[in-house]
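Every protein chain of the complex appears in place save one, which is left out.
Showing chain A:
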């Protein structure tokens, strides 16, 4: 296998990891704020905080990993995306800062500030929207090469149905993923009220997620026919994804096997995410940049891959330990520790 492909696979996998863990984090923040609003805060906040506080930093590192790895394996992306995305990504930085500081300030904050909690919840919806712009832009048609370098065409971006459907999908998916995970998490801890509430949220957001996902495929047909064609070649992956979706919704509906339901959900998103990624190959940015002209030199690629394997040997056991303490430990989840 080419090292370009190895690099892309690794990065795509970590991005997928970020999509899942960050969705849980973003959505939980939103539900937290929403429950303040509806007066159900007592029911939810404890469950949410138990999970979120210890792991948010790790979630953040997934993003850094993707970003730094991208520049390492494909330095030209720094030039194209770095030049064009100054504003959207700066907004994302500020939103990320609001989230991060919420954890910092509320850990020992006495009562918790309501306005702050709402702000924090709102970032949970705006961040996926602002980060998802990168996906939209990668489809091509939004960046122009000028003598000042690559420039983003904001007007086209804001008037494109594709970009709005991606935003809607990002938000719906965040809420759906988060609700399913928290249903399971609350159930393990024996918080029956919270479980019931999260289950309802999960069922509410299931349909919008799948509908907008299909909407995007439709939009792509107009926007980027090449990409659409290669998506169709991978129809079977989307079919599997759909099956997983139906199965996990069914389990949640039946109020059983929430853990399996969550795993099925991960499978659902994995198949869709990788199918999307594979269909895009070899483009990093339509039509300017492919993985081949954007890639780093061989010496660096090998060094990065070696570092990655060594890093994984360190990372996987540590991540397992983290899960053992905060997710797989029933006593902790139940709030007894």
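As a convention for this text, a contact is a pair of C-beta atoms (placed from the backbone, for glycine too) under 8 Å apart; a residue touches a chain by one contact, two chains touch by 3 or more; residues count from 1.
Everything below uses one rule, namely that contacts and distances are computed from a predicted model.
S.K.: Looking only at the UniProt record of the hidden chain, which name from "1,2-phenylacetyl-CoA epoxidase subunit B", "Sulfate transport system permease protein", "Ethanolamine ammonia-lyase small subunit" or "Cytochrome ubiquinol oxidase subunit I" is the right one?
M.R.: "Cytochrome ubiquinol oxidase subunit I"
S.K.: Could you tell which one of A:5, A:122 or A:322 touches the chain left off the display?
M.R.: A:322
S.K.: Looking at the full complex, which residue from A:16, A:30 or A:65 touches the chain that isn't shown here?
M.R.: A:65
S.K.: In the complete complex, which positions of chain A touch the hidden chain?
M.R.: Here the touching residues of chain A are 53-55, 57-58, 60-61, 63-65, 67-69, 71-76, 78-83, 85-87, 89-90, 92-94, 96-97, 100-101, 103-105, 107-110, 148-149, 151, 296-297, 299-300, 303-304, 307-308, 311, 314-315, 318-319, 321-322, 325-326, 332, 337.
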